[in-house]
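The structure's right below; bear with me while I get my questions together.
Excluded from the complex is one protein chain; the other protein chains are retained at their positions.
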Amino acid sequence: MSGISVWPVAASEAAGKVDAIVIFLLVISGAILALVGALVLTFSIRYRRGSSARRGALPELVNREVEVGWTAATLLLALFIFAWAGSTELSAFQPGPDALEIHVTAKQWMWKAQHPNGAREIDALHVPRGEQVRLLMTSEDAIHSFFVPAFRIKQDVLPGRLTELRFRATLTGEYTLFCAEYCGTLHARMGGTVTVMEPEDYARWLAAQPEGDDLGREGRALFVSLGCAGCHEGSTVVRAPGLAGVYGRAVNLADGRVVRADEAYIRDSILQPKRDVVAGYQPLMPSFAGLVGEDELVRLIAYIRSLRTEGPS
Amino acid sequence: MSEALREPWDSLRRQREAASFGMWIYVSSEALLFAGLILAFAANRFLHPEAFAAAGRETNVIYGTVNTLVLLTSSLTMAVGAEAARARLRTLALRALGATLVLGLAFLVIKGFEWREDILQHLVPGPGFKLDNPETQIFFALYWIMTALHGLHLTGGLGAVGWLSWQAWHDERPLRSPAFEAVALYWHLVDIVWVFLYPLLYLGGRT
Partner (left out) sequence: MSEIATPHAPTAPARPHAGDSYLTAEQGIASWFLTTDHKRIALLYMAALTVFFFIGGAAAVAIRIELVTPAADLLSADGYNRMFTLHGLVMVWFFLVPSIPNTLGNFLLPLMIGARDLAFPRLNLFSWYLFIGAGALLLFALVAGGVDTGWTFYTPYSTTYSNSYVLTAALAVVLVGFSSIATGVNFIATIHLLRAPGMTWFRLPLLVWAIYGTSLVIVLATPVLAAVLLLVVAERAFGLPVFDPARGGDPLLFQHLFWFYSHPAVYIMILPSFGVVSELITCFSRRQVFGYSFMVYAIMWIAVIGFLVWGHHMFVSGQSLYVSLAFSFLSFVIAVPSAIKVFNWTFTLYRGQITFEAPMLYALGFIGLFTIGGLTGLVLASIPIDVHVTDTYYVVAHFHFIMVGGAVTAFYGGLTFWWPKVTGRLYPQFWSRFGAILMFFGFAFTFFPMFIMGFLGMPRRYQVYPPEFQVWHILSSAGAVILAGAYLLPIGYLAWSLFWGKRAGDNPWEATGLEWQTSSPPPRDNFRSPPVVDTGPYDYHPDGEGPHHTERAPHRMQGRQT
């Protein structure tokens, strides 16, 4: 990189908003710092020992009320900053409906990504410009963190849990990907590049990839081999809910709660079925914790999601 | 017989006040130590309710209950001991402290049997654990840590009580010494901690 920059590239929707707050806070902090600095300096000089400046009692102006005054002032200022920052975060939070979903698995010390059509990458990620991208991330060992400075985004990647990260890239180019959570020996080398391409280039790139068997179909295979189908597809022995259309639906649970069947929910249903039992069913489903690895879970979930379209529901 | 008043105090009343006041602060600190562990327990229990219920049924409620009674009585005798010492009733104080020692030891012995049984039943987390749901191992991890730490504190308490009684016995420590009261406070803490552990570990899965 040539020259010295003091401001990182802004290549995502979020970046603009973040930078706005940063600039505002820079100004505020600068002002406060200037105020404090100026006061300290002028007082130090004006009231240095031996100067002829007037001393004596404090003027009426400076008294308890002032104290209450600036306490209130700082409180208000602080709350104002909080309100702005907080609302920005909230607005950035509301999920876009049709996002391009990419699964990311972190392990010491590499990033593995898998696109909906099964195309795989390692320490690299290609995304189309202008589209909502939703990363579904999990770790196979320690905690890692997915960090792209140019996008101003970061999200820890936890073992045994799904975390998600949404962004919409606005500027084509190659950006550095860092692992920001300390994860052991090669933490500093656990990086990669995120390439933002025009949508059509992305499509072309995707097509060019060695078309790995697509997630859904791999998932289907597992669904059978693991014996899920045995119960979930018209079994005579066990009454298990059909899974067609489960994804995204609101599910009533036996204990009265109603939850949205998202990836996390399905993941739990597989690993800890007893945790949320579907209303009207027996908690017969065995836990598959330890039997299915993260990659397999990714496929199973992809399969169950793909059932969204088929069947009446 | 050494005088009970020490630097930097100039009145025994104040010094006694200090001893119990200081012990109160220390005890509240200790309480938070166990609070941290209990918090960890509660969080995991919230995450895996039925695993914890299932695991809870594996603990031996008989031992647990007996021990609770033993410890509660020991608290009583300890209180009597401290009061008696304060009132300079030498024999009563020594008897009460003795009883406390016996009860404390009894607790540890019973606990020892319980631990032995747990080990024989493969209730130690790791390969070959008795229950197959892996989450139950978290329950027992905390079971071992909390009971062990509590046992450690009790042992410490026994040491202190034993030492005090020995000194009192040989007239090396005046009965007016504030130490009796302080140690009593500590003993009650150890007792109260158990009163919290008992329902968590023994009754949780059984209600």
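A and B label the chains in the order they appear, each numbered from 1.
Here is the rule we use: a contact is a pair of C-beta atoms (placed from the backbone, for glycine too) under 8 Å apart; a residue touches a chain by one contact, two chains touch by 3 or more.
For clarity, every value in this text was computed on a predicted model and none was experimentally measured.
Chemist: Taking the entire complex into account, which one of A:Asp156, A:Asp262 or A:Asp295 touches the absent chain?
Modeler: A:Asp156
Chemist: Where the complex has a chain not shown, which of A:Thr74, A:Ser225 or A:Gln282 is the residue touching it?
Modeler: Counting the whole complex, the residue in contact with the absent chain is A:Thr74.
Chemist: Kindly state which of the options B:Leu12, B:Ala53, B:Ala99 or B:Ala141 is in contact with the chain not pictured.
Modeler: Selected residue, touching the omitted chain: B:Ala141.
Chemist: Just the residue numbers, please: which parts of chain A touch the chain that's not shown?
Modeler: The missing chain touches chain A at positions 1, 4-8, 14, 17-18, 21-22, 25, 29, 32-33, 36-37, 39-40, 43-44, 47-58, 62, 64, 66-67, 70-71, 74-75, 78-79, 81-82, 84-86, 88-90, 92-93, 108, 141-143, 145, 147, 149-150, 152-156, 158-161, 163, 176, 178-189, 272, 289-290.
Chemist: Even though one chain is hidden, which residues of chain B still touch it in the full complex?
Modeler: On the side of chain B, residues 7-8, 14, 17-18, 21-22, 25-26, 28-30, 32-37, 39-40, 43-44, 47-48, 51, 125-126, 134-135, 137-138, 140-142, 144-145, 149 touch the unshown chain.
Note that in this section only the chains that are shown with their structure count from here on.
Chemist: Roughly how many whole angstrom separate the Cα centroids of chain A and chain B?
Modeler: Using C-alpha averages as centres, the distance is 45 Å.
Chemist: Residue numbers of chain A touching chain B in their complex, please.
Modeler: Against chain B, the touching part of chain A is residues 272, 274-275, 287, 289-290.
Chemist: Any idea which chain B residues touch chain A in the complex?
Modeler: 48-50, 133-135
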